[in-house]
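One structure coming up, written as C-alpha cells, with questions to follow.
What you see is the complex with one protein chain gone and the rest in place.
By letter and in written order, the chains are A, B and C; residue numbering begins at 1 in each of them.
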Amino acid sequence: MLLLIGYGNPLRRDDGSGPALAGMLAARGGRDDLRVITVQQLVPELAQDLAAADITAVLFLDASVSGCSGENAVSIQPLSGVSPSPVLGHHFSPAELLCYAELLRGAALPAWQLTIPGIDFGYGEGLSASAEKNLAAAFAKVLVFLRKITLQ
Amino acid sequence: MSVITVTINGIEGSAPAGATLLEACRQNGVELPTLCHLEGLTPIGACRLCLVQVEGARRLLPACVTEAQEGMIIQTHTEKLVKYRKMTLELLLSERNHICSVCVANGSCELRTLCAQLGVDHSRFEYRCPDLPPIDTSHERNGLDHNRCISCTRCIRACDQVEGAHTLDMEGRGIENRVIIDMHQTWGSSRTCTKCGKCVNVCPTGTLFWKGSTVAEMEKEVGFLQWIRGGREKKTWSYL
Amino acid sequence: MTREELRTMAMKEQEQKAAFRCRLLVCYSSPCLSSGAEAVYKALLAAVHERNLDVEVDVTRTGCVGPCSRGPLVTVRRPGCEDVIYQHVTPEFVVRILEAHLVENRPLTENVLPGDVPFFAKQLKVVLANSASIDPESLESYVSMGGFTALSKVLEEMTPEQVVEEIKKSGLRGRGGGGFPTGLKWDLVRKAQGEKKYIVANGDEGDPGAYMDRTTMESDPFLVLEGMAIAAYAVGADQGYFYVRAEYPLAAERLAKAIKKAEKAEILGNRIFGSSFNFRVDIRLGAGAFVCGEETGLLTSIMGRRGQPYPRPPFPANSGLWGSPTLINNVETFGNIAPIINRGGDWYASIGTEKSKGTKIFALAGEISNTGLIEVPMGITLREVVYEIGGGIPGGAGFKAAQTGGPSGGCIPADYLDTPIDYDNLASLGSIMGSGGLVIMNDRSCMVDVARFFMDFCRDESCGKCIPCRVGTSQMLGYLEKICNGSAVMEDLEKLRELAEMVQETSLCGLGFTSPNPTLSTLRYFRAEYEAHIRERRCPVGVCVMSEVPLRELVAELPRRIREGSKA
Partner (left out) sequence: MATMLRIEPVTRIEGHAKVSIYLDDSGAVSEARLHVVEFRAFEKFCVGRPFYEMPGITNRICGICPTSHALASVKAGDAIMGVAIPPVAEKLRRIFNWAQYIQSHALSFFHLSAPDLLLGFDHDPATRNVMGLIQKFPDVARKGIRLRGMGQEIIRILADKSIHQAWAVPGGVRQPLNAEKRAAIQAMLPEGFETIGLALELLKKSFAQFADELTTYDFPSLFAGLVTHEGGLEHYDGLLRFTGSDGTLIEAGVANERYRDYIEEASEDWSYLKFPFFKPHGPYNRSESAGMYRVGPLARLNVCDFAGTPRADEELASFRKLGNGRTVTSSFHYHYARLIEILFALEKIAETLDDDEILDDWVRAEAGVNRLKGIGMVEAPRGTLIHDYSVDRNGIITDVNLIVSTGHNNLAMNRTITNIARKYLQGDSVTEGMLNRVEHGIRAYDPCLSCSTHAVGRMPLVIRVISPDGSVVQEFSRG
C-alpha cells in the first residue's frame, strides 16, 4: 500500500497544490493499493499513519516557492537527510516524520517527495495559472511514477 | 384513485393523478434535492434545486410545483441540471456568511448535506459578506442568526400556515431581504409569537436555533409538520 | 346611458368645439408638465379671459403630442387650417401665439414645429390617435372622438365569442413584452371554469426610460377602460383592477376621475348601456417594485401580499386573483381594443408584419435628437426610427447600439439597423420587444458600463424569492463592476457568462430570466470591449475609470505605483 500525503494550506492559494494533487489522485480511483491523506501541515501523529503495517512506501506532495514552471519544474526526489526542527512552528518536515515512522516500524520505508512550484502564496483560494500548469504536469508525473513503483 | 404513467430518466413509472413531479420522482425512487420545499408547507418553487427537464416544455420546471401529466417524459439529472444545482448551492454559500465549523447546525444542516451530496466543497463566486442585522437572542427560547439564512421562507410559512401566528415575515427585496419578527421588532418583544418552536424545527440551516446551543448541537425535527397537518385533516383532535 | 344618448353626447360636443374660432391645445402630459405646461396653460387662460375671447377661443389641456423633449407644446387648431405646433412654449410666448393668431391673424415663425417632418409623417397612431386632441379628463371629449362606440357595439351586436374572434383575427399580441397572442389569452380565460373572473390592467411600467403606458393612461384613460370593459364582456368578468404604480400620480388621478365619470354616466358599473352586463373597475397602486410588472407578482400585490411572482403553471388564465380565472393585459394592449372593434380585425391585421400586427408605441430616449413618444407600424426598421423619426444622433456622434426592452432587453448593434422591428426579429437578435423602451447609444457609450447599469437595476429590483435571480444578479453585478474598475481577470468573464446562462435558464420569473439579456447581448456583439477592459485594463471609449488592480497582479503592480507615486 502506497501512502500519499498531500499537505499545504488551500487558503493560501498555491500552497494548496499538494492537497489538490492528492484530491485528483484520490478522485481518479481505479487502484486499491493507494491511501491518500490531505493535511494542512505535518504533525507528529502522522508518524503512526506512516508506520501502519500495510504501508510499503510513502509519497509526500507539497508546494514549493521556487516559482519555476514547465515540465521539469516538478520533481520527485527520494527523501534524504534531516534538518533541525523549525524555530517557531509546531510542524514537521517530511524527513523528520519519516525518521519517526521508521523508528516506529523498525525498518526503512521507501519515501519520495514531489514538489509543485508556485508563485502566489497570498490569502485566497484557487491556484495561480503557473501553479495550475505545474499541477497538471505533476499529475502526469505521478501517474508515471505510480506505474513504475508498482513494477518494482 | 386514477394512476398516470410518466417516464423518468428513460424508465417508465407511475404516479397517482394530481401528484407533483417531485412526488412522482420520489415515488419512483428518483431523489431530487430540495431546500425551500417541506412536506406540510405550501410549495413555492423558489430554490430551483428540483428543476427538471420535461420533454416539450420550453423552460426547466420546478418539480415541487409542477403537476405530473399522463405521458410526461422527464429528465432529472442531465449534465446541465446537475451543473445548475451545484451553481445554485455555490451562490447560496457566497450570499451570506456560512461558517460551518462554528455553526450550531453543523451536522444537521440541509444546505451542507446537499453540498456534500452534490460535491460542492467551496464557492467559486466571491463572498458578498453583507451587512446583516445583529443576532436576535432576545427571545426566551429561540435565536435568529441572519448569517446562515438562505431565504427559503420555511419558517415564515410554518408560522403562518401551520401555527397561524404569522409572527415571521420577510422585509426588503432581492439580496437585501431579511427575515423579520412582526413589524420589524426584536423577537423577545413580539406579542404574536406563541413560542411553539415550529419555525426553529423547519429551518434547514442554523439560522433559527434553540438559545444556548453550541457548535453542532442543534438537532431539528421536521416530521411533526406532516403529523400536525395529517391530524388536522383526519380530525384526530376533534372533540365535536 | 343608451347608445342613442352616447351619439347625442358626441354630436353635442363636436358641435360645441366646431363653434370656436380657434382652439389652443396645451399638451398636459407629464413631460410637458415637468417643463412648465401648467404655467403656460394658466397664462393662456388669463390672456384669453383678459381679452374677452372666452367665447371665441377654446383652451384645452390634452394628452401627449409626442416630441417630449421639445415641450411645453401648444397646438393651434383653426377650422380649415393646418394645425400649427409650437415647441418650447413659455407663458410669455403663449400670449404672443394668441395675439398672432387671433389679433394679427398671422402665425408666428419662431418655435414652430413643422407638421410634415418625418417625426410625424412616419408615425401611425392607433392607440394614441386621440391623444393630442382630447381632454383626458373629459368624458364628452373622448365620446366626441367616437369613444365607447366599440363597447356599445359589442354589447348590442356581438356575442363574447365573436369579440374574441375579432381580436384573434386582428393578430394583436400582448404589448407588455411577452407578445402572447391576445385573442388566444382571452379565449383561455373565457373558457376557464370559474364563477368569478377578473380583468387586470397592468400599468406598472418600470423600465428605465420607458413611459408608453404612463402616457396612454394620462392621455386617454377612457380608451383603456373601454378596452377593459370589452375584455370583461368577452371573457365573462364583472370586476376589473387597474394596477398603476404609485410613481404615476397623474395617471392614477386621471384614471380615478375617468372611472368616476364613466360610472356616473352608466358606462361602467351596473347594467352598462342598458344591457345585463356589469363591470366595475378599482384602482390598485403599486409601491414601486419592478417585479410587480411581472403578472404573477402583480396579482399577489393586488391581493395585498408581498409582491413576489409564483411559478406558472397554473397560469392566471386558470387561476389568478384569489384562485379565479384572471385576464391580465398591458395598458397598451387594452388601448388597441376599441379601435379593433370599431374598424375590424382585418383592418388591424393589415398593419405590420406577418407575425406582428398593428402598431407599437416606443419611448425614444438616449442619444437621439428627437426624444419622445412615437407610435409606429410593426416592421419599421430601426434605421427609420433612429434616423428619420428620431432625427439621428446629435453632436456628430455615430450610432452604436439600441437597447430595446429595458433591463430585460438587449443591445442591438449598428449591423442590424435595417432589421424590421417585430417580436421575432428582436428575439433572434438576443433582445426583446419589451414594453417599448428604446434607448439609443452613441459611440461614446461603453457597452460594459451599459450592461453594468442594467444589471444594477435588476439586482436592485430582484424580489429575492428564487436563488438564481437574487444571488446571481448580485454576483453578475460584482463581476461587471470588477471589469469596469479594472480589477477583473479573464476567469471572471467566464464566470459571468456561466452565471448569465444559469440565471437565464433557472430563474423563477421573467425578471430573473431576462436579466442577463443586456450582459449576454453586449457580450455577443461587443466582446472586444470586455476583453479590452480586462486584458489591457483600458476602457475603449474612456467611460470607465480603471482605478483598481486584480488582486493577483497587485504584487507586480505595487512597485510601479509606488514609483509613479513618488515621481508625482
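Just so we're on the same page, a residue touches a chain if its C-beta (ideal position, glycine included) is under 8 Å from a C-beta of that chain, and two chains touch if they have at least 3 such contacts.
Note that the coordinates shown come from a computational prediction; the quantities given were computed from them, not determined experimentally.
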Worksheet item: Can you list the shown chains that the hidden chain touches?
Response: A, B
Fill in: Given A:I37, A:A57 or A:A95, the one touching the chain that is not displayed
A:A95
Discussion item. For a quick check of understanding: of B:N9, B:S138 or B:Q161, which residue touches the chain that isn't displayed?
Written reply: B:S138
Worksheet, complete the sentence: Per the touch rule stated above, chain B touches the missing chain via residues 101-102, 104, 134-138, 143, 188, 211-217
Discussion item. List every residue of chain A that touches the chain not included in the displayed model.
Written reply: 7-9, 12, 15, 40-42, 44-45, 47-48, 63-65, 81-96, 99-100, 102-104, 121-122
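As a working rule, only the chains that are shown with their structure count from here on.
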Practice prompt. Indicate the whole-number Å distance between the mean C-alpha point of chain A and the mean C-alpha point of chain C.
Written response: 65
Practice prompt. Check each residue of chain A and list the ones that touch at least two other chains.
Written response: none
Item to complete: Can you tell me which residues of chain B touch two or more of the remaining chains?
Response: none
Worksheet item: In the complex formed with chain B, which residues of chain C make contact?
Response: 289, 291, 306, 310-311, 313, 459-475, 478, 495, 498-499, 502, 505-508, 513
Item to complete: Would you pull the chain B residues touching chain C in the complex into a rising list?
Response: 44-48, 51, 59-60, 62, 65-67, 80, 83-84, 87-88, 91-92, 94-95, 124-126, 128, 150-151, 169-170, 172-177
